[in-house]
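For this view, one protein chain was removed and the others were kept in their places.
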């Protein structure tokens, strides 16, 4: 019951964040295609962030399928994750408006890194509540993707000072890694998700 | 359970999208009726998009009544549909602000086409999960409306270059087709929705 | 099940509408109390609309406690109600920004009237689905408040041309009528809501 309410609140904040990002996409004043093309960098940054927030939602969905106890600490760990996710529309807007310039890309990378760390904390808090032998612990223990992502985010930071496009390549790489759903969790869950 | 969370997230994004569209409707600064009439094209585009998003919500409601299994692929197919739906406030705003000019109408038509394709993909992924003999497969197999809509959307694209109002007539036609609830799905569902 | 999803979607749209109204309340640029006072008419219109939307939510909550069947027509009747409710932030903003001038007050009154008519339609559609002897039909049949409200809204329209403050007095009067929860519905529901 507490789990349902936590999931619903998480989903509501994520739904609002993913949708208000589109408010950064201001309709251009003229009616020519050229004016729309001017919004292209903002549009590309919107797609990237939409996919990232989508990945967090899908992973949260899979992870909480295994969760069956909620503590006060887990509520706060989720709020902490939501805090960093709620900043994505801001950092996305800054990056898109400045056509993927160096500093906005660095800040965007830091935001993604903070989200990844917050997700890791959230999953460790859940392991603490469920115990070392639980399905939750097994799912986190096998989490190679999470570790690889953290390394790539850290790599994207110095790369931005060489060329911000290299950082963006890192962002796309991490998105691709996560895009493919985690077969192992799905196997534990069976077909009955 | 997974189904409930998918439905709730879908509804939350749709609810936000349908409501933030009204933010494009900026209250005019003067207090005269003439100033309100200046907002009329934006208001008309708002009504059109409200009905379209409403149609997707009603159809999703009917379709997921039949769904009883959720896979990772279905989560992503729904996120893909939500991506295109979340762009509707943007393309609606561009079209309304430019009084239904040619290019904004073309972009709006492309957005509706993308939504329709995304919905089709979503329903085929669900058929893949439920199998050929399932209620889901039967509902999709009979889906004449979906095919007719796709044809009308494709037709609306060249028509915009003749007169954007012809494209708008197409949009209204598709809305009318879908407005009438699909009696066949309702029959499968019985009165117990 | 279908009922839960309809309620959740209704609540999500209402929650977004009630909260984005606050976006009309732009923080003043100076830090003096006088600048905050300049936002007072917008603030008063915000309070009024918050209470009105709250009344619709509470009434919907009570009414759907009695509902146990959902039809396609009921989905559309709810979307129709949500359409007029979603316009309230717009008409509220226009009325507040123009310090309760005549035309904005007329438009606001029309918006409230449209909401009331849409709610009436929605309840009659529900009665059609549940039958004349149902609890739903009994609750609607006794609905004196709804009829009185419609009369007061109609009265508020010509009064705006004499003095818009008279219309505002009508709005406050209707709010007070509804503010007091409908004891009869609560009695049918018992303590177990």
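In this document, chain identifiers A, B and C correspond to the written order of the chains, with residue numbering beginning at 1 in each.
Keep this in mind: contacts are C-beta pairs under 8 Å (C-beta built on N, C-alpha and C of every residue); 3 or more make two chains touch, one makes a residue touch a chain.
What you see is a predicted model; the values in this text were computed from it and never measured.
Listed here are the chain A residues that touch the chain not shown: 1-2, 5-6, 8-9, 12-13, 15-17, 20, 23-24, 69-73, 75-76, 79, 82-83, 86-87, 89-90, 93-94, 97-98, 101-104, 107. Residue-level contact of chain C with the missing chain is found at 7-8, 11-12, 14-16, 18-20, 22-23, 25, 27-33, 36, 47, 50, 54, 57-58, 61-62, 65, 179, 181-182, 186, 191-193.
Note that only the chains that are shown with their structure count from here on.
In this structure chain B contacts its sequence twin chain C using mostly different residue numbers, the overlap staying below half. One copy, chain A, sits rotated relative to the other, chain C; on C-alpha atoms the angle is 180 degrees to the nearest 5. With centres set at the average Cα position, the gap from chain B to chain C is 26 Å.
Note: centroid distance chain A to chain C, computed from Cα atoms, is 37 Å. Of all residues in chain B, those that touch two or more other chains are 8, 12, 15-16, 20, 23.
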